[in-house]
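Note that one protein chain of the assembly has been removed; the remaining protein chains are unaltered in position.
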Amino acid sequence: MITLLYFARLREALGTGREELLLPSGINTLGALRAHLEQRGDAWAKEMAAGRNLRAAVNQSVAMADTPIKDGDEVAFFPPVTGG
Amino acid sequence: MITLLYFARLREALGTGREELLLPSGINTLGALRAHLEQRGDAWAKEMAAGRNLRAAVNQSVAMADTPIKDGDEVAFFPPVTGG
Amino acid sequence: MSVRIHEQDFDVSAEMAAMRKDNPKIGAIASFVGVVRDINEGDSVATMTLEHYPGMTEKAITEIIDQARGRWEVLDALVIHRVGTLKPTDQIVLVIVASTHRGDAFAACEFIMDFLKTRAPFWKKEITPQGARWVDARVADDQAAERWKT
Partner (left out) sequence: MSVRIHEQDFDVSAEMAAMRKDNPKIGAIASFVGVVRDINEGDSVATMTLEHYPGMTEKAITEIIDQARGRWEVLDALVIHRVGTLKPTDQIVLVIVASTHRGDAFAACEFIMDFLKTRAPFWKKEITPQGARWVDARVADDQAAERWKT
């Protein structure tokens, strides 16, 4: 299982802030996970599309498409940050 | 008459912080005034000497050797500033 | 060095006084306070809600402070960022950097603020007469962080 977190505009668009997911076999990078989520269709297809300016973190560190993902990880997707 | 002010280390070295002076005829720039004060001898000769790193103001604005001086002016001499 | 994320307001004087008392080598304290403006992108702002990613936020800001400590003499540093609902003129964020001399304090404080703006996971949602909207990231903020790479 991995923990998936969604924040801000993305959380509202997907209608959820958190889910637990059994990592499908063959999905072992952030990029592959994002493509997998995109295939859920509807809001997921729109928000996870390659053209959307999304940021992500794996275990609370900034992550890129080739960042490895493994069972037990905390993976977060979010829009560009706007604090301060 | 002009008002002469001395600050900080200079004030202590000269033993005075303020004096009124009848502007001698022919003294009409800051540089000439400083040379005039240097001729008082002793501490004045030492502190007003050309080699001393002194700053000055005429009527509370930073002044140079060629800044004009006239009756009624407030003229201040002081070491480089060290506030803040 | 300290990072705090909470809803309640902060007291700049009290935070600076604690730093000064702890370390008599401190000669210079630079600080930055971000404030909610009543106008953003041309629209009036009634309130603003700040969301964050608990855990990652503290980690990201701690890393930014550590980077600043590697570049300048930092005797002490503090970041407080508020979350929850704020209104115009409210304080949002506080960065304080204490050093021996002012050049280091100013540079480290601005560096921390520039990277906090582009790296720390906070998101602002504004309530305007046109409704609620998520604030877009500013290109100027990316540029501000970019210039420290030289």
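Letters A, B and C mark the chains as written, and numbering starts fresh at 1 in each.
Simple rule for what comes next: contacts are C-beta pairs under 8 Å (C-beta built on N, C-alpha and C of every residue); 3 or more make two chains touch, one makes a residue touch a chain.
All values reported here derive from a predicted model rather than from experimental measurement.
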> In the intact complex, which of the depicted chains does the undisplayed chain touch?
Replying inline: B, C
> Among C:His6, C:Arg37 or C:Arg71, which residue is in touch with the absent chain?
Replying inline: C:Arg37
> Given the contact definition stated above, which residue among C:Ile5, C:Ile29 or C:Ala60 touches the chain not shown here?
Replying inline: C:Ile29
> Which residue numbers on chain C touch the omitted chain?
Replying inline: 11-14, 16, 20-21, 24-39, 88-89, 91, 100-103, 105-106, 109-110, 113, 140, 144
>> Contact with the hidden chain only, please: which chain B residues?
In response: 5, 7-9, 57, 60-62, 76, 78-84
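Simple rule for what comes next: only the chains that are shown with their structure count from here on.
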> Which integer distance in Å separates the CA centroid of chain A from that of chain B?
Replying inline: 73
> Where the CA atoms of chain B average out and where those of chain C average out, how many Å apart are those spots?
Replying inline: 48
>> Where in chain A do residues touch two or more of the other chains?
In response: none
> Of all the residues in chain C, which ones touch at least 2 other chains?
Replying inline: none
